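The structure appears right after this line, and notes come after that.
With one protein chain removed, the remaining protein chains of the complex are shown where they sit.
Order of writing sets the labels: A, B, C and D. Residues in every chain begin at 1.
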Amino acid sequence: MDSALIPKGVRRCSIGQFALFVGVVGVVLLWGVFAMLLCWIKGLNQTNMNDYYGFALWIWADLAVIALGGGAFFTGFLRYIIGKDELKNIINYAVLIGFICYSSALLILAIDIGQPLRGWFIFWHANVHSMLTEVAFCLSCYFGVLTIEYLPLILENRQLDKVPFFHNLSHNLHEVMAVFAATGAFLSFFHQGSLGGVAGVLFGRPFAYREGIFIWPWTFFLFTWSAAACGPCFTIMITRLTEKITRKTLVKQNVVELLAKISGWMLLTYTIAKIIDTWYWAAVSAPAGGFWLMDFYSNNPLYGPWILITEVLICGALPACILITKSGRKNPFTLMIAAVLAVIGVSLNRWVMVLQVMAVPVMSFDKWVMYSPSWQEVATTILPVAYGVILIAISHRYLPIFPQERELNPIEN
Amino acid sequence: MFPFIFEWMWDMSHVVFMGGLWYALTIIGLGMTYCILKAAVDTAQGKGSHHHE
Amino acid sequence: MKIDRRSFLSFVIGGAAGTALTPLPWKLTDDLSIWTQMWPWTPVPQDGEVSYVNSVCTLCPAGCGISVRKVDDRAVKIEGMAGYPGSNGNACILGMAGLQLLYSPTRVKTPLKRVGNRGEGKWKAISWDDAISEVAGKLGELRKDQSSAVAGIVGSDRGTVPQLLKRLLTAYGSPNFMCSPSMDDSYALTLKLMHGVSASAGFDIENANFVLSFGSGIIEGWGSSVRMFKANSALKDKKGKMVQIEPRLSNTAAKADQWVPVRPGTETVFALGLAYVIIQESLYNKDFVENYTAEFDAFRQMLDAYSPDKVAEITGIDAEAITTLAKAFAGASNPLAVCGRGQGTTPGSLHEFMAVHALNALVGNINKKGGVWAVPAPDYIQWPDPELDDIAQKGIQTARADGAGSEKYPHTASLLNRLPEVINSAAQSPVQALLVSGANPLYALPDSKAVKKAFDKIPFIVSFSSQMDETAQYADIILPNHAYLERYQDVPTPTGLQTPLTGLSKPVLDPLFDTKHTGDAIIMIAKALEGNIAAAFPWDNYEVCLSETLGDKWDALVENGFVAQDFQEPGWEGAFTTPSGKFEFVSKACAAESDKPVFSSVTPEGDEKTYPLILIPYDSMRLSNGFIGNPPFLTKTVEDTVLKGNDIVVEINPATAKDRLFSLNDGAPAMLSTPRGEVRVRVHLSDGIMPGFMAMARGLGHTAYDDYLAGKGANFNELIGPAEDPVSGLDSAWGIRAKLTNVPI
Amino acid sequence: MSTSDDLKTKKDSVEAGDGSGGFIILFFIIGLVASLISGWLLFPKLLYSEKKQPIDFNHALHMELVDEGCESCHFFREDGTYAGVPKLAQCIDCHEEVQGESPDEATFVEEYVTKGREVPWLIYSQQPDCVFFSHVAHVKGAGMDCATCHGPIGESTSLKVYEENRITGYSRDIWGKNISGIKKHTWDRMKMDDCAECHVKNGVNQSSVQTGKGACFVCHK
């Protein structure tokens, strides 16, 4: 029925099966949309956030999806700037994942603010000293870049490509893609960092505060670094997941391995940097603010030292070691384990840098405050996941996302 | 965001930050304009209509 | 021309491009954001001319001078009135939230007649004429054969409005005029017995430099709170000392220089222990004791039983500390001992008052600078006695329903706390009609269940409340008073002030609703009853009555808000009019009491086996616990260790919480039961409460008022019963045995 | 995936390219012009609702009768606050009886003066609630004339129509008569930028850490 739209030379499931799949995920999406409308119409009292948790699940989700979407900029950076040409076979997917992550982040931000109709103030009345301003600008600009990067993919749809203008546009965009990618990488380095800066500049919160250079606290660099390290892991993870679902190999092993290797080294160096940062913070910055390290990890039901060990060692050092060893990344199972761990690690880091920052009492007479999200928060956080799944499903079905698919899955007639 | 807005100051922060921003926006804008215009010219020249055949 | 897809698309793109070049999208974006600045459902306060109107606050007996800020005809804020004696420029937390009472949705806006069952909340609005004739009709009917069956309950008996009600009852033929009891009654009785005078106690705390407080919440609303706060700060500035004797670390205890956590109920013993040391060490004021007191030897003999060691055993405070404290107290140049627990809303044990007052006598600071003064009652109300017809003559001779003035309690004027039991134990209620003004007995009397039961037996209840409080909700007719900022009212000497003072509460703004001053309502009822009753009320209306009563003070009062009487420290000479003509350490009146020891303590109700713990109340400035319901602002300031959601939180020592059959965590729910009632609570583990005890805030658990107050927490009075003081008959209960049980979650 | 399908589309595109190219541009222009007209002309008409003042007022006439100019009626209270539009109490001295023959005057006396009702004037220069504007700071402090900001209202003989933004509820005079926000006189527009313009020029309260200009609390409450 929709065969005219499907790329040539590849096999897709029946339209019925596809519609069923999209329909099921669509229900989840609608649930999220309902929750979103509740938040917009009734206000943020629909959430479990409070005056101690001004930032909560949503901001975590924002930080996490942007870190995970970091695969797009870093792969782009490697492909177009460094010149790792093999990566062209996975860049499309990385861009798509990035596009989903960034559009989701923007949507979540639009729900998260108390006055959505005033959202544009962040641009118009920008305070350039605020890390959030930097985030907003870079995020929006980079989202624009991602859209531009995603655009030729859309235009390569079999039917659209037939329109000469679109065909030419797509062709031209490819020609200058390196420029966009470079701009995107430039923006990304900044906003990934400024997301780290969001927590790092909070000198009233010794748990989050870090020293740094110029206006940038160390978390600025750590965030960029970790996004560059873990973003590609997420791309790998989603690629593998897509392959499992479609029961097809879509990207050649050597491409994945190359990305995994680079990711591994990034992760390793990041982990080392993170350990140094943690040590300096525990030994110097925190005590200067009146806190021992363990003050941050005791007297509360959740945040114990386990979280530090999990984040840095189990989800940092361990996957890094797997990925930098050849056998580790050759074995699909350990590769997947490493990717998943890295993804958990970076998500956990973002959780800590948002939620634990809020939980730690700063005044000695204040209390640890725990938080659990309301269903509306959960639903609106799942909304982008559903949206992402649908967009991936549609894109995969109708667009030539994986250049190697035809070669890897020849149709036998 | 613009120099005519109340919050704007002619200081280092604004020059660096907004400079970076407008630089990026200019590149993106120029790049897109170039691509669209060139695509239009190409189309007018008849490119791309039969390339699959 | 065929409009195909492409043409349409082109049209749309052209339209979009064009629109972007018009102000439309930009102006809309801007206007939508501006719309959020002025959401129609968010109120915008109207601006106008600012003015200040001075008045006197009548929300509690402290009577602070207030200055109400108005914007045009709206009252927007209450502040303190500078220069007002005692409160000088400040008001308390409740006083400042007073506008929420004025503008409260729970105001009674028009006379109401009950149409549903009692307490059901079904009312019919009626006209004032109908309301007055209804009340007068009912009273007229009753007067035929049982005039003494009409009772009146007021908050305090001072001031013209309560006196008008009293006059109405007298002319009508009923002796049953009752006031809400408080520590002022106990102090008055103490002065009557020990000084032999009819006076209220004034505390020259500003000049004291050692304050020994027996559980009095000096900075928690005891006496005139604002004045006490100022005195406390002044004490800090001049490096004076404050010692707090109390089982719980109250704010006063925390701020005191020394906190002496005696076992509750043993305060009397502790005071006597101090007296023992003072006498033993010969630290007492020889001049005063030798020349102006009687029964000193009897007192000294009685004290033999209170050596520091024995007192230590009973009170739990070690002997050395007792001795040190006694010496410090007696050694201070201006020591002052005060009592009356918490805010002094319950009268307490008369023996305790007398024991504490004996300490003041020992150090000779009675009627002296920095001491306790006997302040004569205000004398401006000089109405001729009403003419009494036969019915009235006969009626007022009848014995009072509450037993006050009887053989058993000859010294006490009013015993409202005994009324519920008297009614409940009688076959037919001795009270057939009840008029309630400025009081909320259904909430504020101990053992609310019994009070309600008693009220059920009273066929006709009239409330004069301006708010729909518990008692008003239970009334048959409500004759709503103006809110306190809408009316004239004389304000007698603030409680505890050492110099007589008359204040005048003035209307700050015109009445918002169809209400009438209770004074006017009483006059109207009297006129409707005709005969000698009407004759007893020669005034056209209340304002005339008030201005005539205040006479030459009126103009000054209207002008300045108060008239201070020139009053010096009374001194000792001729100050005592007891049978001996001297200060009596051991009053004959008490000694007449059978063979019991002269100074006794009160034990809490309930048996220890069933109820291993003891529940005590505590007062907080943030909770109004009198007849005024907490306004929303106050309730907002209540900490979550006092009220959480709708659960009241009780303080319990962590050691006690662990000691129970089940272990309780902070914030855990539990059932609290006493011999009188049971409520669901949450526990707050606090190191500030003595092990074995629990403390619960007073002022919550209202069933009336609006959603901002009703149903929040529990009323302490539902859990405690009254304990009759053997001398005064007043309520002397300070706590009740209780237990905690687990609640299934 | 049929080849015939492909062929058909190709034919379409060829036709479109040849035949309807002109139409496409024409439609583009139609769309452009239509939107320009509606955005510039229709939109402002729809955005504002026109409201008439309860009664008309002749400023010029009153100016002749008073001694102290604007401040005769628009005065400062003793606490320095600005009384704004006069209250009935001020008018009543002269207007207890109907003066002259204007029907508005008759309405004023009958509807408002006799009944003791305040006139619900619509205030052209009413700033939003978030704005704190101190008249006294400008008039007494800086010695400015009323007309500097308000224009020659004192010379007007009748009140203009009050236009209210349907979305924001603000007077049109705040944003300005001109929909594009262009102004000729100071009184054409009363937005934050207009206040700031003068404050910056004169160096008033330039104490903000964030902007180096006026601190927010100078004009906001």
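In the analysis below, contacts are C-beta pairs under 8 Å (C-beta built on N, C-alpha and C of every residue); 3 or more make two chains touch, one makes a residue touch a chain.
The rule we apply is simple: contacts and distances are computed from a predicted model.
A.B. asks: Going by UniProt, what is the name of the one chain that was not included in the view, given "Menaquinone reductase, iron-sulfur cluster-binding subunit", "Peptide/nickel transport system permease protein", "NADH dehydrogenase subunit H" or "Monovalent cation/H+ antiporter complex subunit F"?
C.D. replies: UniProt lists the chain left out of the view as "Menaquinone reductase, iron-sulfur cluster-binding subunit".
A.B. asks: By the document's own contact criterion, which visible chains does the hidden chain reach in the full complex?
C.D. replies: Those shown chains that the absent chain touches are A, C, D.
A.B. asks: Looking at the full complex, which residue from C:141, C:387, C:608 or C:707 touches the chain that isn't shown here?
C.D. replies: C:707
A.B. asks: Have a look at D:83, D:137 or D:196 and name the one touching the chain we're not showing.
C.D. replies: D:137
A.B. asks: Pick from C:7, C:22, C:54 or C:90: which residue touches the chain that isn't shown?
C.D. replies: That would be C:90, which touches the missing chain.
A.B. asks: Of A:45, A:253, A:269 or A:298, which sits in contact with the chain we cannot see?
C.D. replies: Final answer for the missing-chain contact: A:45.
A.B. asks: What residues on chain A make contact with the chain left out of this view?
C.D. replies: 43-45, 49-55, 112-116, 118-119, 121-122, 125-127, 129-133, 136, 198, 201-206, 209, 287-292, 357-358, 362-366, 369
A.B. asks: Over the whole complex, note the residues of chain C touching the chain we left out.
C.D. replies: Touch with the absent chain occurs at residues 36-37, 39, 41-48, 71, 74-80, 87, 89-93, 96-97, 99-100, 102-105, 219-220, 225-226, 229-230, 232-233, 236, 249, 251, 254-255, 259, 261, 512, 621-622, 632-641, 643-646, 653-655, 686-691, 706-708.
A.B. asks: Could I get the residues of chain D that touch the absent chain, sorted low to high?
C.D. replies: Touching the missing chain: residues 76, 78-81, 128-130, 132, 134, 136-137, 140-141, 205, 207-211, 215-218, 220-221.
Methods note: only the chains that are shown with their structure count from here on.
A.B. asks: Roughly how far is chain A from chain B, centre to centre by C-alpha average, rounded to an integer in Å?
C.D. replies: 25
A.B. asks: With chain centres defined as C-alpha means, what is the inter-centre distance between chain B and chain C in Å?
C.D. replies: 74
A.B. asks: Got the chain C residues that touch at least 2 other chains?
C.D. replies: Residue numbers touching two or more other chains: 32, 35.
A.B. asks: Do you know which chain D residues sit against two or more other chains?
C.D. replies: Correct list: 13, 17, 210.
A.B. asks: Write out the stretch or stretches of chain A touching chain C in their complex.
C.D. replies: The contact residues of chain A facing chain C are 115, 117-118, 120-121.
A.B. asks: Would you tell me which residues of chain C are touching chain A in their complex?
C.D. replies: Touch list, chain C to chain A: 29, 32-33, 35-36.
A.B. asks: State the interface residues of chain A toward chain B in the complex, per the touch definition above.
C.D. replies: It is residues 123-129, 133-134, 137, 141, 144-145, 148, 161-162, 164-169, 171-173, 175-176, 179-180, 183, 186-187, 190 of chain A that touch chain B.
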